[in-house]
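Below, a portion of the complex is reproduced, with chain positions unchanged.
The chains carry the letters A and B, assigned in the order they are written, with residues numbered from 1 in each.
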Amino acid sequence: MTPGKKLQGLVAATVTPMTPDGQINPSVICQYVDYLVREQNVRNVFVNGTTGEGLSLSVQERKQLAEEWVHQGKDKLDHVVVHVGALSLAESQELARHAAAIGASGIAVIAPFFFKPTHKVRVEEMLDGIKEQIPTFQGVKFSDTDLLDLAQCVNKNEREQFAFLYGVDEQLLSALAIGADGAVGSTYNYLGQKTNLMLQAFAKPDLVLARKYQFLIGEFLSFVIKLGFGVAQTKAVMTFVSGIPMGPPRLPLVDASEEFTVKAKAKLESILWPDGH
Amino acid sequence: MTPGKKLQGLVAATVTPMTPDGQINPSVICQYVDYLVREQNVRNVFVNGTTGEGLSLSVQERKQLAEEWVHQGKDKLDHVVVHVGALSLAESQELARHAAAIGASGIAVIAPFFFKPTHKVRVEEMLDGIKEQIPTFQGVKFSDTDLLDLAQCVNKNEREQFAFLYGVDEQLLSALAIGADGAVGSTYNYLGQKTNLMLQAFAKPDLVLARKYQFLIGEFLSFVIKLGFGVAQTKAVMTFVSGIPMGPPRLPLVDASEEFTVKAKAKLESILWPDGH
């Protein structure tokens, strides 16, 4: 990893490779890292999150996966962020200590979702005084479509140095427009290179070109969402795009259908991108 | 109105002026038109919509208001769009015929909301073949935060001439980024001039400046939303900003509190806009 480098741009929410019988398969993570860097130009990963089925894994499996990503990412990736959220606070703390010990770039935690805080707060409000409470706090993965809240977060951040990474891949351009620093998502596993071209167009700014990329990414996502799209389907797409066998998901998820895979592949190949590839 | 002029830019969703005892008060619409044009640089209005409490009015009242807006808007406004939606299809048809007869620029209808169509469709899907079914179809007021759907609509529209006007005022910049043509909303009654400056900055493109305007507009809306913000409160804000007495809302809505009005006024006056006003 690259110490001190600010987290921005694209972060791939990685899937967890599994063997056909449902065991985790860390042996292909080396190949996965090279693929992300070379084929997708993506140098940041988010490990053991929802896309990685983190909450369906045991604590031991999560540690093993985090170790392998940090190990294989050395000198190749800029950031390896490890998701350490768990329903048991003790387990979450154990995972956080482990991530620190192995040299992960950072940790992330999902907000409590079984027992929940009793009142909803806007993310903007949550930021008040957060540096005093969590000095290592670096930023937020913002996955809501309420962009007013995101805009107020970005606004509050003028003097501080938080990163706001957007998590609704199909409307990233809209979040960039109001000041998001980057994005965390599963689509950057296989559409990272195209999304990077969108980021470049936006930076110029060439909004017409940026919009064209966003349209085409949305075209694919809109298509697969209608077919039923989740982590299992992401694994199937990643397998045919990268050539790395990502394996089946864990129960209660079930493998993507052959029909889904055939249709998704045909759709993806049918798209004519502005860069001609 | 200006015949043939494409509907774009800002459309004020007008409130319905009422007398203190709750009768409609068309006598101030002349003044309202001049205020919108001169103070807010807004030349399009959306009459009898949600902001105008259209569904709380009788058919007769709705006709009277539409007539007054069309009459007063002559040679001053570009477009007077009349909302004709009603739970009774027969009443809706009657209002549509009336709007055509008085020379309104267009009509709009809310989708059925008591008895509802049995399956949800994306707006994008709804556009398929719509010109064959509704030859006069001009566009959509899009009020969802699902911007993937909006982006696909805009994309489908490349060769056709539909207008996509965005209806979530607090995140208009995000919708512009993916190609919205303009906006319909209640805030353009009193923040139309500032929003026009945002549109100009976006057109340059000067995204940093556009974002600054969006932040500040969001700052005000975020503040009043926390206080409880609806049609009654919009009438109160409009009354103190424009100086035109907009009166109370109809039941089941109740008048904004004095406390709300004091706080909202103080907040609006505290904002320092980039144009120095």
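Basically, contacts are C-beta pairs under 8 Å (C-beta built on N, C-alpha and C of every residue); 3 or more make two chains touch, one makes a residue touch a chain.
A quick note: this is a predicted structure, and the numbers were derived from the prediction, not measured.
Visitor: Once every copy is counted, not just the 2 shown, what does the total come to?
Guide: 4
Assume only the chains that are shown with their structure count from here on.
Visitor: Distance-wise, how many Å sit between the C-alpha centres of chain A and chain B, to the nearest whole number?
Guide: That pair's centroid distance is 37 Å.
Visitor: For the complex, give me every residue of chain A touching chain B.
Guide: Touching chain B from chain A are residues 122, 124, 145-148, 151-152, 154-155, 170-171, 173-179, 205, 207, 210-211, 214-215, 218-219, 221-222.
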